[in-house]
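The complex appears here without one of its protein chains, the remainder shown in place.
Chain IDs A, B and C follow the sequence of writing; residue 1 opens each chain.
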Amino acid sequence: MELGDTAEEAEFRHALRAWLAGALPALPPAPDPEDWPARRAYDMEWQRALYDAGYAGLHWPRDAGGQGAPPGRHLIFLEETERAGAPYVGAGFVGLLHAGPTIAAEGTAAQRARWLPPILRGEEVWCQGFSEPDAGSDLAALRTRAVPDGNGDYVVTGSKIWTSHAQVADWCELLVRTDPQAPRHRGITWLALPMDAPGVTVRPLRTLAGTEEFAEVFLDEVRVPAANRVGAEDDGWRVTLVTLSFERGTAFAGEVVACRRLLRELAATARSSGRWEDAVLRRRLGRLHAEFTALWRLVQWNVSEAGHTGRQRCTGAPGPGAPGMGVPGTGVPGAGASVFKLRYSHARQELYDAAAEVLGPDGALDAAADWTAGRLSSLAYTIAAGTSQIQRNIVAERVLGLPKGR
Amino acid sequence: MELGDTAEEAEFRHALRAWLAGALPALPPAPDPEDWPARRAYDMEWQRALYDAGYAGLHWPRDAGGQGAPPGRHLIFLEETERAGAPYVGAGFVGLLHAGPTIAAEGTAAQRARWLPPILRGEEVWCQGFSEPDAGSDLAALRTRAVPDGNGDYVVTGSKIWTSHAQVADWCELLVRTDPQAPRHRGITWLALPMDAPGVTVRPLRTLAGTEEFAEVFLDEVRVPAANRVGAEDDGWRVTLVTLSFERGTAFAGEVVACRRLLRELAATARSSGRWEDAVLRRRLGRLHAEFTALWRLVQWNVSEAGHTGRQRCTGAPGPGAPGMGVPGTGVPGAGASVFKLRYSHARQELYDAAAEVLGPDGALDAAADWTAGRLSSLAYTIAAGTSQIQRNIVAERVLGLPKGR
Amino acid sequence: MDFRLTDDQLALRRGTRELLEGRTGGMPPRGGLDRALWRALGDAGLFALALPEAEGGVGLGLPEAVLVFEEAGRLLLPGPLAASWLAAGRLGVPGAADGTSVVTALDAGDGVPVEHLAAADRLLVLEGGAGAQARLARPEELCAAPVRSVDPLTPLHRVSGRTGAAAVPGAAAVPGADVALLRREGALLTAAQQLGSAGRTVELAVAHARVREQFGQPIGSFQAVKHLCAGMLERVETARSVVYAAALTENEDETAAAKLLADEAAVRGARDCIQVYGGLGFTWEADVHLHLKRAWLRAEQWQNTVTCEESLAAAI
Partner (left out) sequence: MDFRLTDDQLALRRGTRELLEGRTGGMPPRGGLDRALWRALGDAGLFALALPEAEGGVGLGLPEAVLVFEEAGRLLLPGPLAASWLAAGRLGVPGAADGTSVVTALDAGDGVPVEHLAAADRLLVLEGGAGAQARLARPEELCAAPVRSVDPLTPLHRVSGRTGAAAVPGAAAVPGADVALLRREGALLTAAQQLGSAGRTVELAVAHARVREQFGQPIGSFQAVKHLCAGMLERVETARSVVYAAALTENEDETAAAKLLADEAAVRGARDCIQVYGGLGFTWEADVHLHLKRAWLRAEQWQNTVTCEESLAAAI
């Protein structure tokens, strides 16, 4: 066990820090959060800068255009960029963390050549078309239909929901049902949908935070070439699991670093406002400090494990065979990441609840305050990407080996 | 809505208080908690004193030898006896609160005449033979067999567990399986077992608190006359539900009063030791004050409802038909009592956990301290008489009408 | 003791629900404070419930007011209901009883922004402890700036410049009731609204869980969802028992217990309801978020958690 940087890691950290010190002041001012084209432009410009500096796709394999660095390098990247106040991945999220890795793992040479470089260079934005109004936690219940037309196209009809950046995306990683007769988890296919295809309608979805972070995507007889299919027809569920595992794995690592910063800000506010004298609140903040310290170590542990064995740590009493514990050798995180997601979702909500206490009614009831917006959006964490209830099922069945059923 | 005493209630309270002031000083000293015969004698002597003073079976119907008082009168009795520091029901518990009411509701005239007066007069002790090693939360899985021998006796073989006062009981309200072919909830029969019958063996069961509050009862071809059967053969499950409902209803009312007193003692201790300065602990005690205030009001509400309609309050969104919501007109509390039991079990554990904080390690680690013994025994509250998990099922399915199944 | 609703109380609750559902369609009124509805409440005698009949009131008491406020909370009726009720009763502010005058309140020192200041006709100012008299001002006398309120149905103003009551020096003392009494009754009526909201979120969650299917069955058939709903009901019923009791006993500790438990039932109920709703609960269109936001607001008004816990501790 070693938490310190190796010589290579130290060098990487040093070089990154130096580069950030030069690159960040050159950035344009951050765009208006409601101006989606401006946000896209800003995020893509930052991605291009990373690409030019050799920091794009750190954890992607070299043959996919990435740096092939061990996952620990990516954590250093997240730590250092957060510390320096660099932009987040933003509109590049789905491309860099979902669709790209999926194409890298499952796509043909032609598909990799077509889609991966524009993602790394910040030229094309991807969005995710998985969830549907009647297929949320139960993703395999999706009903969007794709029918081959006999001329090499699929004709796709249906609707998707909870799609981020749909307004400004070029591509959508789309799950469709190609065989409605097959069992639920079969008969699903993964397609790359060009968002400018005729029949695609994007309608922004207003969240309880009052913002339009997500959209609904309606598909009315949209033609998608069969060449846009990644993996075999009807094999999309397996392809999807690869992507979902990425989402449940390291996707929140950067946020943990950010939460540690937020906690420091909160403590500073409490100290200067006098709220620090409230022992109940102070000890609650102390506990959150323990929480985020542990969560960061959990990320490091999971990443170390995944980097070497392709499995998340799963101690306790793993069941016989313990399916879903990650795919050995692939770097794909498995069910152990559910432990992290469960804990982190809750800790994030706790942090924002504590913030409301620190700020008092004056701040907590002000919708214009960043803390209030953050508190509202934190409510999604125990729901999105698999509810906490689903995560507990995964932990119980796949990690602990408890019997399926009720 | 009226919480104050009516004129009759005030008179009852006044007379009871006066009687207690005279009766309590005449009581012998409390027995050694490990000396079961002495405990039985003490509890029975107190019951006899209550009987002589006209306070026995307050809530029992008049035709069963009780006072036929509305349930509210019983609450006043619990309040006043607790306030005065009178003994608890002790060894009389099963007779007065389970078996007696069951016999009163379901027994023949001869059975009522045989068993009820000795219960009220403190002459006979009953214990409960429901749970079995493999039938805990799933009571209907019980396997103790009773086979009619053709001469008017049942021959009973099996074992029971978690039986209080078995060492000193005269009778056991026993559930046995008379038809092993019938569906689980049918084929069960309720018998009154004389504890001195040949073939009955009682083995004390040591709990995690280190005490022997419970026993296992082994039955080896024990003969029980058919005349001891209450209700029809194979109808014991329905008879049982009546008894269980009593257990889940008012059985804990007296304890809520006691918890309020314990909380006051705890606050006094904290104030004198300086622990009161710990705001976290102080506010936790404040919250417990709210909790037990509300629980007492919930008891009063449930008792008021049960006294008039035979139903516990069930608001929220009762399901169509809402089975199990109590038996109208019978005074039998229903599923609404599960809400109370859920909340109270947890509050009691919280109280003892808070006590450990107040007392500090010196007290909390001392097994000889009453608070430590209470803390250990509080752990049974979320398990016994239906685990909290089972209670939540009952609330969800019978009160809220959510679908059965998973 | 007979701790059940009387037939008259049941009728009052039914009548109030019919009146409110008739005018709102049973949904939280998205338009904010509705003066016509306010006058209808006045006409129905709801602000004057506790006034003697000789003074144009109904001659009932706090228990009845609690039932009415519970119904208002169920529908998230926007407006400074508690302050207006206190103004109509204890303080005899003209127009408050018949609903022609809307009265909001500022409690000096609790730091809670003032609700519906722009729409109000009068501002009740509470300052000091037991024995101090409440004061009354015109809303425009308060130097305050609008806040972008977290509750979209409740506009808020933050006092600017001088803090609390000092910001309305011209407010005139109102004889009739001391601020401690007003604070207690205000807390109870607010608790009643929280109770109504909490009860409504159980209904919403249960109704959703019965029809929403995932994995081939209603989600309400899964224990995880069942137990969330059972916990919600447990909190509602526990809070209800002490809210109703506090209305009868008018006891200060019991009121603090009522506020504490009703706040918790409302906030946690709304959060659990969002969880049961899943993604749908995260949308603006579903009403659930309105329950959460109102619950956050009401939990701060008229005694917050810290105040309740400390006063309960002191009272043990």
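Just so we're on the same page, contacts are C-beta pairs under 8 Å (C-beta built on N, C-alpha and C of every residue); 3 or more make two chains touch, one makes a residue touch a chain.
These figures come from a predicted structure and were not determined experimentally.
Taking the full assembly into account, the omitted chain touches A, B, C. From the options A:L142, A:L298 or A:A385, the residue with contact to the chain not on display is A:L298. The residue touching the chain not shown here, chosen from B:A84, B:L205 or B:A258, is B:L205. By the touch criterion stated above, the residues of chain A touching the omitted chain are 1-6, 9, 72, 75-76, 263-264, 267, 282-283, 285-287, 289-291, 293-295, 297-298, 300-301, 303-305, 308, 313, 315-317, 336, 339, 342-343, 389, 391-393, 395-397, 399-406. By the touch rule set out above, chain B reaches the unshown chain at residues 131, 134, 136-138, 141, 161-162, 205-208, 210, 278, 280, 356, 360-362, 364-368, 372, 376, 379-380, 382-384, 387-389, 392-393, 406. For chain C, the residues touching the absent chain in the complete assembly are 222-224, 227.
Everything below uses one rule, namely that only the chains that are shown with their structure count from here on.
If each chain is reduced to the average of its C-alpha atoms, the one that sits nearest the average of all protein C-alpha atoms is C. Ranking all chains by how far their C-alpha centres lie from the centre of chain B, first place goes to A. Per-pair tallies of C-beta contacts place B-C first.
For this pair, chain A with chain B, the centres built from the Cα atoms lie 53 Å apart.
For this pair, chain B with chain C, the centres built from the Cα atoms lie 38 Å apart.
Counting partner chains per residue, chain B shows two or more touched chains at residues 283, 405-406.
Multi-chain contact residues, meaning those touching two or more other chains, occur in chain C at positions 222-223, 225, 306.
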